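Below is one structure, written out as structure tokens; comments come after it.
A single protein chain has been removed from this complex, and every other one stays in its place.
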Amino acid sequence: MSETNQALLDVRNLTVKYRTSVREIRALDGVNLQVAKGEIVAVVGESACGKSTLGLSIIGLLPRPPAVVDSGEIHFAGRDLLQVREGEFAALRGTSISMIFQEPMTSLDPVYRVGDQITEAIEVREGKRASRPKGPFQKTNSADTHEMSRGASRILGARIPRSERKRTYSNEAAEALKRVQISDPVDTLEKYPHELSGGMVQRVMIAQALVERPSLLIADEPTSALDVTTQAQVLNLMRGLRDEIGASIIFITHDLAVASRIADRVAVMYAGDVVELAAVGDLFRHPQHPYSLGLIDSFPRQFKDEGRLEAIPGDVPDLRRQIPGCKFSSRCRFVFDRCRVEKPELVEVKPGQKAACFLRYPG
Amino acid sequence: MGVAGYIARRLLLLIPVIIGVTFITFLISFVFTPDVARAWAGLRASQATLQALALRYHLNDPIYVQYYYYMINLLTGNWGTVPSSGKPVLAEVGLFFPATLELALAAIFITIIIGIPLGVVAAMYHGRNADHAVRLAYLTGYSSPPFFVALLVVYVFGYVLNIFPTQGELSSSLAFPTRITGMVIVDSLLTANWSVFVDAVWHIILPATALALIYFGIISRVTRASMLEVLQKDFIRTSYAKGLGKRAVIIRHALRNALIPTTTVLGLVLGSMLGGAIVIETIFQWPGIGLYATQSIESYDFPAIIGVTVLFALGVVIANLIADIIYAVLDPRIKV
Partner (left out) sequence: MNEILVVDDLVKYFPLRAGFVDRLRGRRAANIHAVDGVTFSLQNNETLGLVGESGSGKTTLGRAVLMLDPPTSGRITFDGRVITELKGEALRQTRRKMQIVFQNPNSSLDPRARVKDIIAEPLRAFEYDKESLNENLLRVLTAVNLPEDSLTKLPHEFSGGQRQRIAIARALILDPKFIVLDEPTSALDSSIQAQILNLLRMLQEKMKLSYLFITHNVSVVKYMADRVAVMYSGKLVEVGRTRDILEHPLHPYTRALISSVPPLDPGVKAEGVPLSGEVPSAMNPPKGCRFNPRCPYVKEICEREEPELREVAQGHHSACHFAETLLESESPGAASPSGTSRSTDWRGT
């Protein structure tokens, strides 16, 4: 996939640090990534590689302090998101860029019903900030006798009464729940989050995204806390999201197999760098970066009597220290001198496949 | 079962608590007192009166019999007779209680409108100047003795600035409204007696504020801590990710969750206010049971003192119950 100027999202040279009084951690070290319209890109890496930080940076939800954006640009819909102020950013979230997170059980507000929270998403989309809701425990009541009749309000050009708006939104919320395969949508609207299972809550989160129709959805390990059978359902639903509303998805995960199941392209991250960027088939058939190769090799695929896994020796590096050269050099089985001194750039090493490794440099 | 079952359970648990509390008051008023008959009859009672009283209250009978009659009397409203006035204790206490209730409710109202916003501000700007300023304010209020706060308020607003009246519930020129609940503001509202209503409100402002200044700190602190905890939660982040603006997230989601523990504390504070307004009432000459208690102590009116004690205890217990119920209503995760 060649980069075009019409990329939906263009992250350029993004460097983000976490700065506390005692230490500074370079979470992202000059990251480059493009996402095209309607594309699903998986960002794969182990803990502390910066994948979550990348997601939070794009949607502007980095905890600042202690996070500091040192440099870089994030181009989206013709603007640099890093220059957008918080007040304006709210206008982008939900309807242009949205994000779902890993832990479903804490993702919804525990004191409001599920239906009310989906309706809230609809209201955001309609550009209305709802006035104080009637109260979180009252059912939507269409018997508001003080509201004008529909006919009268049309004639007088007044706003559609709030009760009717709520009813329409409720219906739409139920429809959205049906599309994410929740079996009793109307019942579920009345439930509280703690009454649902993890899988169901994640589906509610996807329903919220369906309703707001963002052009870019960032999913941060959305299936990691779910069972394998539930995970399969949710992955299918997310692919459906792309097919139905044309959303691009950045799917952050540590699980290579999940990435291979859902992604068009994969970005492999290590210690704050993107070390490989390739179409999913290319990555698994001929991985170019030793780390990608190591990750694939450490995935258990054989039976007990069929030989051993090749594990990557050593541990993930300490990001508090400035590491000279290639950050993977201490664990790389192909390492040579240049790797320890100079940091390799992410360059195209095969058509449509980029890697940051001197071993693969063309010529 | 949900909320109804929870409330039912709490109400049933109220019974053993009340039994416990009244047992203690029984011990104080009938067992531990040296000269029980004289205490109940009054210091100047004649021998004949003493003997009559001893018979009436079964003072020569075994303790468990006394306890039985005590509970019967308590439940039927026979809380004894005040020696100095000859009137039943419950009637006298009933005369003074509404004023205290009114004062406490007004004070709670002011506490809420000062305490909660300050707590929210302190949480949102935590570690910064606003947070420190709030902390300074409430520590000052909390650590000052109540009489000092009251006197200061009286001096500044009543004397120097001369805005608010400082004594009693109503100006002496006005008559009390028809007694429905006993609370002047409520009664004047119910009878549409506007001139009295305005005057009564004007009178309650200073004592209620003095009382609130002492307690708002606790509410601010709880609100702040609760907000800080809630703001860390995942669903706050998802609310932002959904596209909600800061105001909607803070008020509709963060505050709504943070108020749950705050409400419990408010219940406790209300209970405390019902029992602890003695100093405030005395200084402002507010005709509540605090004032009544002071007078009774000064005149050695034992039955009255015990009556007030029982009332205070019941007030605290019921305030706690209400706090628990509100908690269950606010937090859908509470089950039976």
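Residue numbering begins at 1 within each chain, and the chains themselves are lettered A and B in the order written.
Definition applied: a residue touches a chain if its C-beta (ideal position, glycine included) is under 8 Å from a C-beta of that chain, and two chains touch if they have at least 3 such contacts.
This is a predicted model, so every value here is computed, not measured.
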- Which residue from A:47, A:83 or A:322 sits in contact with the chain not drawn here? A:47
- From A:63, A:281, A:324 or A:352, the answer for touching the chain not displayed is A:281
- Missing-partner contacts on chain A, residue numbers: 46-47, 181, 183, 197, 199-200, 227-233, 235-236, 254-258, 260-261, 280-281, 284-288, 293-304, 306-313, 315-316, 350
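Everything below uses one rule, namely that only the chains that are shown with their structure count from here on.
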- Centre distance in Å when chain A and chain B are each reduced to the mean of their C-alpha atoms: 51
- Item | chain A - residues contacting chain B, complex | 59, 61, 86, 90-95, 98-101, 103, 106-112, 120-121, 124-125, 129, 132-133, 136-137, 192, 194, 205, 208, 212
- Message: Give the list of chain B residues in touch with chain A in this complex.
- Response: 233-235, 237-248, 252-253, 256-257, 260, 329-333
